[in-house]
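Every protein chain of the complex appears in place save one, which is left out.
Going by the order they are written in, the chains are A and B; count residues from 1 in each one.
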Amino acid sequence: MQNTMKSLAQLTSLLARIALWIAGIGLILMTVFIAAQVFWRYILNSSLIWSEPASVMIMGWFIFLGAAVGIREGYHLSFDIVLYLLPERGKKVLHSISDAVVAAFGLGMIYYGGELAKKTMHNAIPSLGISGAWDFIPIIAGGVLVVIFCVERILRRAAGLSTARFGETELED
Amino acid sequence: AEKMLRSSDTHPDGYPTVEAVKYMGKLLDERTKGRLGIEVFHSAQLGEEKDTIEQTQFGVIDLNRVSLGPFNNIVPETQIPSLPYIFRSVEHMHHVMDGPIGDEILAAFSDHDLIGLAFYDGGSRSFYNSQHPIKSMDDLKGMKFRVMQSDMFVDMVSALGANATPMPYGEVYSSIQTGVIDGAENNWPSYDSSGHYEVAKYYTLDQHLIVPEVLVMSKKTWDGLSEEDQKIVRQAAKDSVPYMRDLWEKQEKASEAKIEAAGVKVITDIDKQPFIDAMKPVYDKYVTSDKLKDMVKRIQETK
């Protein structure tokens, strides 16, 4: 069980790495776009009208991907002070309940994000001209990762492996 | 009432559109003998227009008072009354929107899970700036104006030879004050309530846009009503229009008086024809189908 989990973890670790890279590239792109807007506005004295909506969309990518990776790496803020009073076993049960409801929320991100994308698919986004569905692709992609990483946490715990938590453990793969 | 319909509005309490929908709720309550009523969520409590439109389509909200701008990419017919200088005056706009063309546009919403009920007034938008009086297109050259994030607004301002700078509404005041932009454009009441007249003292009454606003109902809610109630709802919405226009006129007059008393210079002696002529590329870009071209022609022919 532990060994299967460990090879599975290599896969999810790769997935998290890719998501983090996409998010990082997104942050750089945002920086470039807004810097270009500043350059156009102040040096060339005209306006770049796509830079703002494009950056806002990229921000969606890096927030939802980054937030999903945060579940795996445990860097979300939480109040776990009450849990310190509980025995190890009880703690594990509660953590797994928590991961399960977060996974349910991730399913919601996928399903309802998809519904929103379908609804707006045929509307163009102002100033960008691309399909309105792009506004919701990040939340869907983030949802997929949220579900995967939550399930991984539950399985790891069942297999007796560690899961990362904010200010507590770093994850060893 | 037994069933309170939830209605969204981005304007604050007391604003003519908010009051008109409340009035419509009162009419509904009377005419359905307490079966239906309306609860208005004003001040964008449930979200900005783009979001509340989706919420209405999904049936979370029953009614929604929105401007036509966010619909331009969804319902093509709404682009026509949103065209610059399409209406010669507010009366002209009333004649068009109260007639068959208005009904045609309202009907177009039903392909998008919405029922168009009525058009309200959105006032007429004009340019204001902090630099100098604008009397001709030459005065506009190279100036930076804030516009909404909308392709048509950007194209219109560019066609006039000025620089369009899309920017959130809340940032406009400081940006004019500090010179990031030279001005913006809006109607009297918004020019007043945003305080922009404190920092941009020249208001050029060019009335480039006289765009009505629309009251829509969720198709889900509509389908849940009896045929009789549907009729009552439609009629109550129509009956709230004169009520709204009356309030609007009063508010516009009050804002105008207040702003003029504050020492704003209002420029009225402009020759609008060159501005109108400059709009040709904008019309060419947005009025593409024969159906829309025909609508423009019919509007121009309307007295």
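One rule holds in what follows: contacts are C-beta pairs under 8 Å (C-beta built on N, C-alpha and C of every residue); 3 or more make two chains touch, one makes a residue touch a chain.
Keep this in mind: contacts and distances are computed from a predicted model.
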*With one chain of the assembly withheld, which option in "Protocatechuate 3,4-dioxygenase, beta subunit", "ABC transmembrane type-1 domain-containing protein", "Cell division protein FtsW, lipid II flippase" or "TRAP transporter large permease protein" matches that chain's UniProt protein name?*
"TRAP transporter large permease protein"
*Out of all the chains shown, which come into contact with the hidden one?*
A, B
*Looking at B:Gln177, B:Gln230 or B:Thr302, which makes contact with the chain not pictured?*
B:Gln177
*Just one of A:Ala23, A:Ile49, A:Val144 or A:Leu161 touches the chain that is missing; which is it?*
A:Ala23
*Considering the whole complex, which of A:Ile18, A:Val38, A:Met121 or A:Ala158 touches the chain not shown?*
A:Val38
_Suppose we count only contacts with the excluded chain; which residues of chain A make the list?_
20, 23-24, 27-28, 30-31, 34-35, 37-38, 41-42, 52, 55-57, 59-60, 62-67, 69-71, 73, 75-83, 94-95, 97-98, 101-102, 104-105, 108-109, 112-113, 115-116, 135-136, 139, 165-167
*Touching residues on chain B - with respect to the absent chain*: 6, 12-14, 41-48, 50-51, 54-55, 58-60, 167-168, 170-171, 173-175, 177-180, 192-195, 198
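Note that in this section only the chains that are shown with their structure count from here on.
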_Chain centre separation in whole Å, for chain B relative to chain A (CA means)_ = 38
_Considering only the defined contacts, which chain A positions touch chain B in the complex?_
41, 45-47, 49, 52-53, 116, 119-120, 123-127, 132
*How about chain B: which of its residues touch chain A in the complex?*
54, 57-58, 73-74, 142, 144, 149-151, 154, 163-166
